[in-house]
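This is the structure I want to talk about, given as structure tokens.
A single protein chain has been removed from this complex, and every other one stays in its place.
A, B, C, D and E label the chains in the order they appear, each numbered from 1.
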């Protein structure tokens, strides 16, 4: 019996889409106004989904306070009210597109949650909304797909 | 050809998270302010998803009036403007966490919908939002997973 | 030059609409399902609006951290995850309708904010949403209306 | 490594649910007020989800400008501010239920996107919201289900 | 002591913006795609605001069931799932812009509410949202403005 539990979080960050391997002209064509040299920013809405059985002792899949603490340490503290390009080592050499940010968040959370959550509970999905008109989802690597068909 | 049809419903209910098998101290640590002795409450947002083929005679998966009637009888009438702990037999011995409430709603609906909906239509998902920051999803038991990989 | 600054807050509480001065029959007719003996509850969304000039030293009307602290002390701590009827002295003898709750919140905030906010800043409005379909607003007593025509 | 990218679009259209093969009486019973002879209309919210790997040169799954152009040509131009029954050949003989509209949109997009998007990127889902209380999703034909279990 | 109470309602309707006193060319220039000959439609969101004192016997400004009944009779029954141009006498000779619809709704409600609501309660505002990007508000005629400065 698997339940999916999702918590929403918000953070605001600045970024600039610019690939140093490309010319100024190619960057402008590729990223449009997102290539503005001085950057811009967004209110990101993050949804973190855990999948697992209900613990019969508590009636819960996972203590939300635990999840909040892990997301706070792994995502909100480093990203909220920061400039992704300049303040984050992870985006020094990778363009901080929402795709890359979504995967970065999944990987940071997956490692910590594997240690902290009860046995049988796993990170099933990260969904990252950049504006009210676009969002991105990542469910982890394909290799374990047999065990994850329900995500 | 499978289509997924979802209808949203709202109900307001009171509850208290408290496990009688645990000490007062353990309950406070586990459920925090949700353990307040006099309870509190929420506006729950419920999404019920049916999966099925389109009936060529109507162009619809399922008459929404039928779905509304079943949800009204099975969920809204017993739960709306009620206290889940005190007014509902189902939560006399189970803590009314949103996880338990989500599964309870799924099971009540699944039984009735199997009888009432057209052949080939099944309950695919129940999603229950407790606040604007957290929600829960249940897709039914794992056993039928082969036939349900797309939920 | 007056600017209006609004901050949104959320709290979840239980309540029961019941007037002890009326008969059981009258209470049921008047409050309908809100009169359920064991109560129910809501996710309340609160908006607090301050009006005032911009402080030229900061470019702000009021430090939001100050406003958050006052709202936390005066409203969120006593009301969030509580039963309004049973946990709050203020509603022992007044029915906790959203109208009464809205005025109670305004009056609690007005007193504290008068002391804490910069000169010229005043509480202009409290807006309380009980469900996504209904909300209530209070702007304070009429007496000062001449100075408040713009609320 | 598969990422899911979703873009939201809005269009407003009129329609009438009426099946010419049925009697007036049967149409009224089946479609209720949606059978009103002069029609009515909705603000439709459309979500288009692409699935694919991240292009290492850009850090993106697909250029959103390309997706916007395809959706504009295939969906928004023909449907926005139109009457689905009278202005659209596709609904001359099919009742414009949201189910049919959802599949029509999926099929129009799938063909164009297969040609225009990078290799490995495919249309994974179309979600169409008719009102804030009901929405429909289509993931394409079942035949390719093995390769699509993660949608 | 005046409180403002607002209830939200939804209805879906079709319309066409077309002024018979103008040429086809002028209509197209003026109303753009809203002039499409076969019309289109919207999900309208309506907010009705009453202002008044709290009745000490009930703790409420006005029984919401009374307001719901009046809005149902005066607005939802005639407009929901209708074509405003063809099904409504009021828009035979007036273009059903959202401005005109907003005033029509205010006037229909004001007359009925004056009779039905408790003394001291008045219709303060009608707000009509045509899409998520535009809305209209009407507070009634200017003549009574002295007594209404707080709306």
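Miscellaneous remarks
One rule holds in what follows: a contact is a pair of C-beta atoms (placed from the backbone, for glycine too) under 8 Å apart; a residue touches a chain by one contact, two chains touch by 3 or more.
Predicted model, so just to flag it, every value in this text is computed and none were measured.
For the chain that does not appear, the touching partners among the shown chains are A, C, E. In the complete complex, the hidden chain is touched by one of E:13, E:62, E:75 or E:102, namely E:102.
Seen across the whole complex, the unshown chain contacts chain E at 17, 19, 22, 30, 32, 94-97, 99-100, 102-103, 132-139, 141-142, 145, 148-149, 151. Panel shows chain A; residues 10, 12-15, 33-34, 36, 38-43, 80-83, 86-87, 131-132 of it touch the chain omitted from the view. Although one chain is not displayed, chain C still touches it through residues 1-9, 54, 57-61, 63-65, 149-150.
Operating definition for what follows: only the chains that are shown with their structure count from here on.
The rotation that brings the Cα trace of chain C onto that of chain E spans 120°, given to the nearest 5.
Counting only residues that touch two or more partner chains, chain C has 132.
Applying the touch criterion to all chain pairs gives A-B, A-D, B-C, B-D, C-E, D-E.
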